[in-house]
Structure formats: C-alpha cells, structure tokens
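One chain of protein is taken out of this complex; the other chains stay put.
What follows is chain A.
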Amino acid sequence: MALDQSFVGRTYPPTAPYEVGREKIREFAEAVGDANPAYTDRDAAAALGHADVIAPPTFVFAITFKAAREVVQDPQLGLDYSRVVHGDQKFAYRRPVRAGDRLTVTSTIEAIKSMAGNDILDVRGEVHDEAGEHVVTAWTKLVARAAEEA
C-alpha cells in the first residue's frame, strides 16, 4: 500500500543532544581501521586548525540515523521497517564534528515515492551544535522493499 503523501515536508522536533566523546571517536576510527591522528590526538587536530579531535566524515550517521529511525517508525506513516534497506547517503559539512559537541538532529521527510511496489523515503537530518550553529546535513534514502507474494 502506498504511503501517505501528506507526510512529505513534515519536520519532527529536534532530538535530545548527543554528546560526542573523544573515546567514542577513537572507537569508531579504530573500527574502520583509520589511523589518521586528527581523530585521536588533540595536538595533531590542533595543527590542522581544529579545536579538539574531530570525527571521521561518516561518524555523524550514527546520530542522524537514530533520528531518522524515529521518523520512519512513526506508526502513522505505516512503513514496514523490517523491509527497509539503505539506498543512498549524502552529507554536506559546515565543519567537522568534534569531541565535546552536543548535537541535535531535526529530521524532515523530503520525499515519499512508490516504485514497483517499493516505498522510497528521503529523510533530511539537520545537525546543530549547542550554540545553534549548523554543523552538517545528512540526506538518507530508505527503501522498503515490496513484500513478496505469499
């Protein structure tokens, strides 16, 4: 069943702040095998002009995706979340995420489409820091695959 188009343009309230920790950044950098010292060494980060260690570019997805999940699990939307796969992901950075940031995400449903029985949902997450400054925008395309015929 096609999703309700009236959800297009709907913006959800900002999430509670997520505090970015140095050790969480280190853990993420180690998990992707990235030894860039900007992620773990404050002096190295400072030499590049950053106020503290910064996070790898895709780190912020953990925060925006959690926010997007709350949106797509809105029972009124009626998306079958068990059939959702990640289609596209894009980020536009105003500045890198860094340790000490307290980030909130404001999610908006940008588009809803149905193609060949698949429901396709575009969610934009605007990430702001505690001072209200924009840090990064994340665009996530989620595809709920058509249910197979029984």
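Rule of thumb we're sticking to: a contact is a pair of C-beta atoms (placed from the backbone, for glycine too) under 8 Å apart; a residue touches a chain by one contact, two chains touch by 3 or more; residues count from 1.
The rule is short, and it goes like this: contacts and distances are computed from a predicted model.
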According to its UniProt entry, is the unseen chain "Copper chaperone NosL", "Electron transfer flavoprotein alpha subunit", "MaoC family dehydratase" or "Lipid asymmetry ABC transporter MlaABCDEF, periplasmic component MlaC"?
"MaoC family dehydratase"
Identify the residue among A:D4, A:E30 or A:D74 that touches the chain left out of the display.
A:E30
Which positions on chain A touch the chain that was left off?
24, 27-28, 30-34, 36, 38-39, 47-50, 54, 56-58, 61-62, 65-66, 85-93, 95-96, 139
